[in-house]
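The complex appears here without one of its protein chains, the remainder shown in place.
Letters A and B name the chains as they come in the text, with residue numbers starting at 1 for each one.
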Amino acid sequence: MPDNKEAGERPADPSPQWAMAIDLDRCTGCEACVVACSAENNVPVAGPDQAALGRAKHWIRIDRYYEGEFPNVKVRHRPVLCQHCDEAPCEPVCPVYATYQNAEGLNVQVYNRCIGTRYCANNCPYSVRFFTWFAPEWEEPLDLQLNPDVSVRPAGVVEKCTFCAHRIKRAKLTADEEGRPLRDGDVQPACVQSCPAEAMTFGDQTDPDSKVARAISSGRSEQLLPELGTKPRVFYLKKAD
Amino acid sequence: MTTEARLRAEADHARVRNDLLARMAGASGRYLAAVALCGAVVAWALFAWAYQIREGFGQTGLQRPVYWGVYIVSFVFWIGISHAGTLISAILRLTGAGWRKPVTRAAEAITVFCLLIGGLFPLIHISRPWLFYWMLPYPNERYLWPNFRSPLFWDLAAILTYLAGSAIFLYLPLIPDLAEIADRSSGLKRKAYRALSLGWTGSSRQWQALERSMQLMALVILAIAVSVHSVVASDFSMSVNPAWHSTIFAPYFVVGAIFSGIAALVVVMAVLRKLMRLENYLREEHFSKLGKLLVLMSLVWLYFTFSEHLTAWYGNRPLEMPALHLKERGAYGALFWAMVACNFALPFVLVGIRRLRSIPTVVASSVAVLAGMWLERFLIVVPTLQRPALPAAWGAYAPSWVEVSIGAGTFAAMALLYLLFVKAFPIIAIWEYEDEAPAS
Partner (left out) sequence: MKHLRAEFDDPAAAAAAVDALAAAGVDPRAMELYSRRPLERYPDALRRRSFQSLGAVACAIAAGVGATALMAWIQRDYPLNTGGMPIVSGWSTGVVTLEMTLAGAVLGICVVLLWESGLLSGGAKADPKGLPDRGAVLLVSCSRREAATVKPLLDGLGAAPSDEAQPAAATVSDNLY
């Protein structure tokens, strides 16, 4: 039984509140994060036919926009992943509580509980939720690359970025074993770890000394679609133009 | 009443009763062919559903970001049509309109069957339907309950309540007729109908209780019907999607439901009239009055539609305009104006102009309205989902053979349920029927 007493209010307890900062000035749109995430989280490849039907799955994706006409073209890259909103519109609409916000601020998706109404996927304004249209298959020997820390989702459930919750758990276990609290930088989701430009930062936003808290409080920080009132936990540092 | 008049009325009533009971007897070749055809389509639809469950939901045409497609459109459509019975039976009963009497049972039957079919769609459209019972509140060892804050749970509560209420609303006035049939049957049929009639003897105590119950049920079912389609509308209005998050949706859907319900009733009545040779009972005046109600609801629908789109267009919100543009002028523009033509222009002209109003034109308008209302539901669900807030995620949708098969199967299922119903129960309430024109 969960012990968060008043989960409807913002928890004042000192458990880590995870957040992410992405520096758009550094992002080159190389999509290393996309590949790393798919590999880390056992995200199956859709294949050309299914992708043509609009079923490609990328838990983190690079949204690329072009501005202006040649030769004055500007390209904007924005990695979009689950924003783990504090007031997520996807959570209240699930009839079976397959998605909710846990005490550390993660928007969790419980695959086993999902019955596949897909209301949450419709309700996400960032379109970051995906659906397993078919049971995934990995031909041998590709099945050997599956990450044992992450479940393989069955057909008919909704899935999305989890801020690599398994890595958070592993870091906590390691910290417990070593008898110390979690340090800033202990937890690195796959995307953050793989970014060659070090554009992404992840950590505890309640720790004022953490890299992510400093990034969020910098003057460049903004959110995606803030007017919708979702209070996302992914902060984008504006590109210097 | 003079003796002659009384004897004539008695003979008329006997003729009516025997007439209506005779419609239930026998099964012509045409009837059996219709049952077989509908059964075949339903069987194919069931196969398609089983195929979808086995092979994966990817068999549908759904894709990101359009996660809801024609299943939800059909769901809203069928629940909408179910308001036929509520309008005719409840409202006209409460206002004391006598002309409702020959059509009231047909309307109540439409309600129950449409709810059964519409209520099946949540099962069809969820990808793990064998776990649907997790939406029901029951104590379990995992301490898990459904999410009462979810509009889909509200759907469950509302539709189950409406189904129970309308089934009772259909059954109660059926009781005296069931007793009448039992009196005229023998053997197993007599026992079955007698049991179904709960031992009805026609005493004044029973009649008073029944009539009082029907009055109360009419009031309650009216409240339920309004709440049900408002709750179905909340599936859309409670979301943050462009063009969905609108406060007009609840009354808009209720109006649309009553509108499509009247149209469905007209179509069903026309079919019954022809196939069961009920020309003497379902007369021009019934179609004329229903036609006028149709035009009235068409105007109200137009008002709501205009209101909704004007507000959205004038607001010029960047997140909403792409969805609106797609719906009105983009790829779906033709469907949008076809919808307006079917829902407003055609009924207004064919039924509104008195010289043109006749049974064929009222029926033609009703068929157009049914098509138009299905289009309206489609245009509410799909264009919005195709244009989410972030343009990088814009997408497309086209239904697959699985969805089309299941959709066709539901129409066949409705016809099949109706075919079976008219042979088991009198489609016109014998005890309620009054001859308005004794000189026939």
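Details
To be clear about the criterion, a contact is a pair of C-beta atoms (placed from the backbone, for glycine too) under 8 Å apart; a residue touches a chain by one contact, two chains touch by 3 or more.
Just so we're clear, the structure is a prediction, and the values are computed from it rather than from any experiment.
Of the options B:I91, B:L144, B:L275 or B:V367, the residue whose C-beta touches the omitted chain is B:L144. Annotation: of A:P16, A:G54 or A:P89, A:P89 touches the absent chain (contact as defined above). The chain not shown here is touched by just one of B:H13, B:H245 or B:H325, and that residue is B:H13. Within the complete assembly, B:I168 is the residue of B:L21, B:I168 or B:A192 that touches the hidden chain. One chain is missing from the display, and on subunit A it is touched by residues 1-2, 4-8, 10, 85-92, 94, 97, 99-102, 231. On the side of subunit B, the interface with the absent chain consists of residues 1-3, 6, 9-10, 13-14, 17, 137, 143-145, 147-149, 153-154, 157-158, 160-161, 164-165, 168, 172, 175-176, 180, 183, 198-213, 216-217, 220-221, 223-224, 227, 231, 234, 431, using the contact rule stated above.
Just so it is clear, only the chains that are shown with their structure count from here on.
Distance between chain centres (mean CA atoms), subunit A to subunit B: 43 Å. Put simply, subunit A touches subunit B in their complex at residues 1, 50, 53-56, 61, 63-65, 80, 89, 92-97, 113-119, 121-123, 125-127, 130-135, 155-157, 224-225, 228. Residues 55-58, 61-68, 122, 125-129, 131-132, 134-135, 143-147, 149-153, 156, 235, 238-241, 385, 388-393, 395-396 of subunit B are the ones touching subunit A in the complex.
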